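Omission of a single protein chain aside, the complex is shown with its protein chains in their original locations.
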Amino acid sequence: MIRVQAEDFDVGAELAALGRGNKKIGAVTSFVGLVRDLSDGSDVAAMTLEHYPGMTEAALRDIEAEARQRWQLEDVLIVHRHGKLEPGDRIVLVAVASSHRGMAFDACHFLIDWLKTKAPFWKLEATSQGERWVEAKSDDDQAAARWAKK
Amino acid sequence: MIRVQAEDFDVGAELAALGRGNKKIGAVTSFVGLVRDLSDGSDVAAMTLEHYPGMTEAALRDIEAEARQRWQLEDVLIVHRHGKLEPGDRIVLVAVASSHRGMAFDACHFLIDWLKTKAPFWKLEATSQGERWVEAKSDDDQAAARWAKK
Amino acid sequence: MKLNLVYFAWLKQSIGMGSEAVDTPANVATVNQLRDWLRSKGGGHGEAFGKDAVLRAAVNKAIVSDDHALQDGDEVAFFPPFTGG
Partner (left out) sequence: MKLNLVYFAWLKQSIGMGSEAVDTPANVATVNQLRDWLRSKGGGHGEAFGKDAVLRAAVNKAIVSDDHALQDGDEVAFFPPFTGG
């Protein structure tokens, strides 16, 4: 399941709902991304996440489908926020439930790596040096490239 | 921080407390291990976790220290239960907070892989064919060996 | 042909609007040609599309390559590489 929302999310409630009652699940992995107060050497006072409504949801659904095709997963959740956030705020939750931990770790890592390069979000940072649009990182391209099909 | 307890844990509360107020944290990863209702082809009605009080805590502290030495982590939590559990029950929580996701994923995966082979817990399963002690898996040895220092 | 254009991030700020409806001349058949035509308009468009910066495009909310053929009524979006997550 995927969701795009302005509101914060409750990690405990989201993870508890993941595959609830499915006793084939032996492993639940999760990733939470948070706003840091420092970015590329500048203090960050706030961050605004812009996205492309409609395309965002389609892209996240595609990413979930790709993970489910690659691994045997019992449940998948992606929740991504948009709008104005502050340091310490949660940005994104990715969680995976599977029978075994190897798959759950790989799928969770894959989901966030692909999301970074394939979902239409853009970050605007308010720093002590003014506003600036975050630039895409080559690290993120490399992280996503790890998952390219051979 | 490490804890060994009979009681269940609240994943949301544990993750929220991890590095609370530390705005250098950009990534929180977690793993929750659950009792499955099927193990090596047999229905599992219950599982009892025995451990070695005193040694367990020492082993978990060593595992946490090893992870903190290998990666720059802002916070680490391991909570492991003992006693009688049923399918669907949580067994273990491993969570890591770090500035960046790569480290957080690696450290979390490392912690559970090492815990499996280095912390003194033993699982007794009650199955439809009677009680049996779970045998150590070569998969787990291989997973731990991945993290051996070169 | 008639197109609905959508802009995001610094491109939106540079052009000064998030979306606009345009009617393109006959020589605009692909995403690349649309980009050239927008740059040739000058002003905010000229500046935004004249920059030496990576821009990606989506047609009807799916990523496309520069030689993608446009159709009347398409929603065409231009934006820098994604930075979510």
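Order of writing sets the labels: A, B and C. Residues in every chain begin at 1.
Please note the rule applied: a residue touches a chain if its C-beta (ideal position, glycine included) is under 8 Å from a C-beta of that chain, and two chains touch if they have at least 3 such contacts.
Note that the structure is predicted; figures quoted are calculated from it, not measured.
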Which displayed chains make contact with the chain that has been left out? B
Tell me which stretches of chain B touch the chain missing from the display. 33, 49-52, 54-55, 58, 80, 91-92, 112, 115-124, 133-137, 140
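To be clear about the criterion, only the chains that are shown with their structure count from here on.
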Chain whose average C-alpha position is farthest from chain C's own: B
Expressed in whole Å, how far the mean CA point of chain A lies from that of chain B is 23
Just how far, in Å, is the C-alpha centre of chain C from the one of chain B? 49
Cα centroid separation, chain A vs chain C, in Å, comes to 27
Which residue numbers or ranges of chain B touch two or more of the other chains? none
Going by residue number, chain C touches two or more other chains at none
